[in-house]
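With one protein chain held back, the other chains of the complex are shown just where they sit.
Chains here go by letter, A and B, matching the order in which they are written, and residues are numbered from 1 within each.
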Amino acid sequence: MERPQHRFKKIAIGLAAFGLAAGLTACGDSSAPAGDDTTAGGDATQTLIWWHNMNADPGLAYWKTVVADYEADHPGLKIDMQVYQNEDLRTKIRTALQSDSPPDLFQQWGGGELIDQVQAGYVMDLSDQVADEIAVIGEGNVVGWQVDGQTYGLPFTLGIEGIWYNKDMFEAAGITSVPKTLDDLSAAVEKLRAAGLQPIAVGGQDGWPAAHWYFNFALRECSQATLVADATDKAFTDPCWQKAAQDLADFAATDPFNDGWVTTQAQVGAGSSAGMLANGQAAMELMGIWESGVVGSLTPDQKVPEFLGWFPFPSVPGGGGDQKAAMAGGDGFSCHKDAPASCVEFIKYILSDKVQAGYAATGSVPANPNANSSLTEPILQDVTAQAKDVSYTQLWLDTVYGANVGEAINNNVVALLQGQYQPAEFVQAVQEAAAKS
Amino acid sequence: MSQVTTAARPAAKAKAASKGSQSNQSLSWGSPVVYFVGLLLVALSMGPVLYIVMGGFRTNSQITTDPAGLPDPFVTQSYATVSTSADFWKPALTSVEAAVLTTLGVVLLGVMAAFVLARYQFKGRGFFYSLFAAGLMFPLSVAITPLYTVISKLGLLDKLAGVVLPGIAFALPTTIIILVPFLRAIPKELEEASALDGLTRLGFFWRIVLPLSGPGLITVGVLAFVASWNGYMLPLFVFNTHTPTLPLGVAQFSTQHSTDTAAVLAYTSLSMIPALLFFSIFERRIVGGLTGAVKG
Partner (left out) sequence: MSTPAPAALSAAAGAGGAGSRPVPARPAKSKRSGRGRTRAEIAILLGPALIVFVGFVMAPMAVAAYSGFYSWNGYGPLTNYVGFDNYKEVLSDPKFFTALKNNLFILVMSLVLQGPLAIVIALLLNRKMRGRSTLRVLLFVPYVISEAIVGVGWRLILGTGKEGGALNALLRAVGLDGLQHYWLNKGTAVWVLLLICTWKYLGYAIILFLAGMQGIPEELSEAAQVDGASFWRVQWHITLPLLGPTLRIWAFLSIIGSLQLFDLVYVVWGKAAPSVDVSTMASYMVLNGRNTLRYGFGNAAAVVMFLVSLVIALAYQRFVLRRDTEGATTDGN
């Protein structure tokens, strides 16, 4: 009984000495050095701490082999890979970046979050070193990882968004061809309803899946110039924003979404919107490129179902935007500003044709298009083939416009879909959120 | 146990002396009405729990298409994978270590502090009591960034102590608030008597108060154990390379875009068991056990 008490006292004294001081200066402590032993060059063993979110096989197993291969080629370098669940990782990175033990290489979702990190001075400018990689991935695809024209991260996976659908259910409802225009889509919804089927699953509870419907209507109504301009001035005064809201409200009025969509979750396994599509409970879902894998994990045999098909978001007649553009998203990596040079080298390695091909073979869409041929899943080959017709890709609007505006869209779009907000009120709510700092 | 009874003896009537010869070993049956009510309550409390447990025997597809159904077919894969995986047992060990150390720390520090707040008169007592109570009113998640800095400056990142010490700190308010009335309830005659017997106040605390506050100590211990067992925030931020705790371990089934619900249900059902064992061992001591001793 004495020992623990004694230990407590020791710790307690230590706490009194450091704890309070540390606590009180926590916020002013912005210039914390990256206190790992990686800055020194030379022959000594260097450790690269890497945080990412691929926490399940086959992705996890693949990154382990990538690390092993790279370490074998680079004696003296040790890559310390630490894996966390996606949301956990986001919170951890935020806290760790401002501590004295940040990771060297970390997951980068890009957009507004990256801007905050860059402004606070945590992220390494890669511009001079990754020109070749940018050329391969495509200038326009890297925008989400750039701030003021400088590149602070690179995506390793990228894909466009579209509508995933159940071919069998379409056939049962008598829909003979995939919807090309908004009117086609509305007609399909009507036929599915008539056949007693739920047309579209949407994870309204999570906000963003419903917001993606708005993003896509905005893409059809707003010019690329407007979309780009509003990323910086955040005015949202162009009438196209309200027109997109009107389109969505009109579409929602046709009752296209699954019963109870307001409290449906998007991707939490059983009972989610993806689960509905996977098990024939809904005919369509608007979702990013990862959807086939998610659906595949929720079917009875845990395989991507034969019935799964994909078509691009329909065109909107009379829309002022590009009718061939597509929303897209991806995940990338950044280096901490004090990370060793090996960090950038490793990112370049990840984006090499060889590593990206291996990544594609695990069923994920690579950022490097040279690796697309290694995609094994037929539906993904289909999507990447159709992607060639896309005029330009637009990164998720909630990522580009920052959490402030993004969350305002995500949270208020549900009210719009329920008819509680008029389109004008919705746009006003977004403008007000944008004005808050 | 025997030590305890000896210590308490001077002031207590021996339990055996109380009339009636029932002891815990030979309990009689209660009235059927009581059991009926009991079973009804158990059905209400255990229904959802069994639903979770059964969910682990189903596939995600089954859960989606027929949420109320029984496993059909019965799929043991989730439980089999989880229970034979090091990703379950290693975190389970960390969880046990963290929970046991946190519980011991909370109970020890808590009862010491509560003793002072309950039985000493001094200036600032009200302030200290309110200070601890205030700890309940501010959400931990808000303070995590500064807390992380404290943990990091003390060199406790990635160490068990980094989870245990803050865990103790966060469990202290509830512990102290529950214990103060328990300690206050010990009759002052007992303290006076022990003083006459030559015991110092600390001696009184150690030899009389601790044994007599058994039910209270075990209650706060159980609560602290459960809190630590299910704690998520602290291990998430503190552990990097350290083996995670069970609540973190379950995150392996949630990737960026999907969740294996059946595996999550199986994993959690299994991770409930140690906490329940802990409770079932100690609940007997909350009720029965040492109590007959206090009869002022």
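Simple rule for what comes next: a contact is a pair of C-beta atoms (placed from the backbone, for glycine too) under 8 Å apart; a residue touches a chain by one contact, two chains touch by 3 or more.
Owing to the predicted nature of the structure, the values given are computational and were not obtained by experimental measurement.
In the complete complex, the hidden chain is touched by one of A:258, A:292, A:342 or A:368, namely A:258. Seen across the whole complex, the unshown chain contacts chain A at 5, 8-9, 12, 15-16, 19-20, 23-24, 26-30, 94, 97-98, 112-113, 116-117, 119-122, 204-207, 258-265, 268, 270-271, 402-404, 407-408, 410-411, 414-415, 418, 433, 436-437.
One chain of the complex is left out; on chain B, the residues touching it are 18-20, 22, 24, 27-30, 34-35, 37-38, 41-42, 44-46, 48-49, 51-52, 55, 63, 66-69, 109-110, 112-113, 115-139, 141-147, 149-151, 165-166, 168-170, 172-174, 176-178, 180-182, 184-188, 191-192, 195-196, 201-202, 205, 215-216, 218-219, 222-223, 226, 229-230, 232, 247, 250, 261, 264-265, 268, 272, 275-276, 279-280, 283-284, 286-287, 291-292, 294-296.
Here is the rule we go by: only the chains that are shown with their structure count from here on.
Chain A and chain B, compared by their mean Cα positions, are separated by 39 Å.
By the touch criterion stated above, chain A contacts chain B in their complex at residues 4-5, 8, 11, 14-15, 18-19, 22-23, 26-27, 29, 53-56, 59, 80, 82, 84-86, 88, 91-92, 94-96, 98-101, 267-272, 274-276, 278-279, 281, 290-291, 293-294, 297-300, 302, 331. On the chain B side of its complex with chain A, the touching residues are 55, 59-65, 67, 104-105, 108-109, 144-150, 152-154, 157, 161, 165, 236-237, 240-241, 248, 251-262, 264.
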